[in-house]
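What follows is an incomplete set of chains from the complex, kept in their original frame.
Labels for the chains are A and B, by order of writing; each one numbers its residues from 1.
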Amino acid sequence: MTVRVRLWNEFWHERHNPEVRKVYPEGIHEVLAPALRAHGLEVRTATLEDPEHGLDEAALAATDVLLWWGHKQHEAVADRVVERVAARVHAGMGLVVLHSGHFSKIFRRLMGTPCTVNWRVATDTERMWVVKPEHPICEGLGRYLEIPREEMYGEVFEVPEPEELLMISWFTGGEVFRSALTWTRGRGKIFYFRPGHETYPTYRIAAVQAVIARGCRWAAPRGEGGAPPQNQRREPIERLP
Amino acid sequence: MTVRVRLWNEFWHERHNPEVRKVYPEGIHEVLAPALRAHGLEVRTATLEDPEHGLDEAALAATDVLLWWGHKQHEAVADRVVERVAARVHAGMGLVVLHSGHFSKIFRRLMGTPCTVNWRVATDTERMWVVKPEHPICEGLGRYLEIPREEMYGEVFEVPEPEELLMISWFTGGEVFRSALTWTRGRGKIFYFRPGHETYPTYRIAAVQAVIARGCRWAAPRGEGGAPPQNQRREPIERLP
């Protein structure tokens, strides 16, 4: 089955922060897009500055899974676009949220919680332990996925109880974090995956790219989708005397 | 432990619809409030037309559990009040949502889903089967709680997977509905309880009042509460060489 991914990147740090530009001169989206295509996904990109942030009705109608990276410009995302995306998720579109996207408007909108974390920009090593090895997203990872240098996120991660807890991160600085989690919202499936601070080349790591690709495939809807659910009046099925 | 309940009622049908006025001439809140007081709860009421809908900062600071009944006037609730209530729930305040409150702004805000149902105003009997008899909210109910005449709500109830499913309703018209459910959002506990259409005297039934009273007690926070969670920067705990 072809899965049509829309890869959304805020694309701000890469243009305004020299340190980030060195790591991702082409933009995070232009690193991830070819990697995901190599995993057999159909990928289009969109960024904050595109009209409607590249997420108009037509674009979303042609999207199976929306992949989201944002950080400094969360508040610049228009509320009408957030509501449009939420309605599409409710109708069945998948959503994969990366790293600092934990505090994006769309993720908070769908979770209903603060979505806050404890954090530290540091030279921590992150070791992501697999706790559900039979899950398709964890396929082939073995016992853990290690990232040499990453930003630290620590508990409490203020999200609703996940439906599936796939990985827990260990950090050299002494913390832990639930770092690969899934939920359903309406008909749509949501996957949050922690790694990917903009000052480290995390998205150039093959195993990280593979998790994101499997996450997109997992989140893709079955069948046609349709309109978001509505309140509906119904006639009785039983006819009692 | 004293539990301070704020009982919020839209209080619109009782004043504008003669059929409802016959059932609840004093208002739904003035039927439920003394019933809950008889169960040992401290109860204050608030309605849509009060300044800030009776839900200003001071009122919420003095509230352990907010009880919510609304229907026709969901859209008349100010967004700033909805956000204020959501922040209090995140910080630990309990929330008990009744019947058509399933489509209130505050419930949809905290669930992140459409919260829609299938429905029929009918003369259905509703039989609420207990599926988790060991839960404090179900104490003393036996196998089921029956309500002679009620509005029908049918699946799919478009909410996130509940943390606890306490009761499932059977309707004479042929449908079923998950009708007593719990979630956590931040530090706050949420209980949804289905019955209570405004044209039937459901809230005058002792067993229904008792479930709502136990629900309030269950949702009450432990300890002092505090501010809603924030993103916080942290220093390393471990100091590696």
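We take it that contacts are C-beta pairs under 8 Å (C-beta built on N, C-alpha and C of every residue); 3 or more make two chains touch, one makes a residue touch a chain.
Just so it is clear, the structure is predicted and the values come from calculations on it, not from any experiment.
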Homo-oligomer size of the whole complex, from 2 visible chains: 4
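Definition applied: only the chains that are shown with their structure count from here on.
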Degree value of the rotation bringing chain A onto chain B, based on Cα positions, nearest 5: 180
CA centroid of chain A to CA centroid of chain B, Å: 31
Chain A residues within the chain B interface of the complex: 86, 90, 103, 109-114, 116-120, 122, 124, 152, 154, 156, 158, 160-161, 163, 172-175, 183-186, 228-238, 240
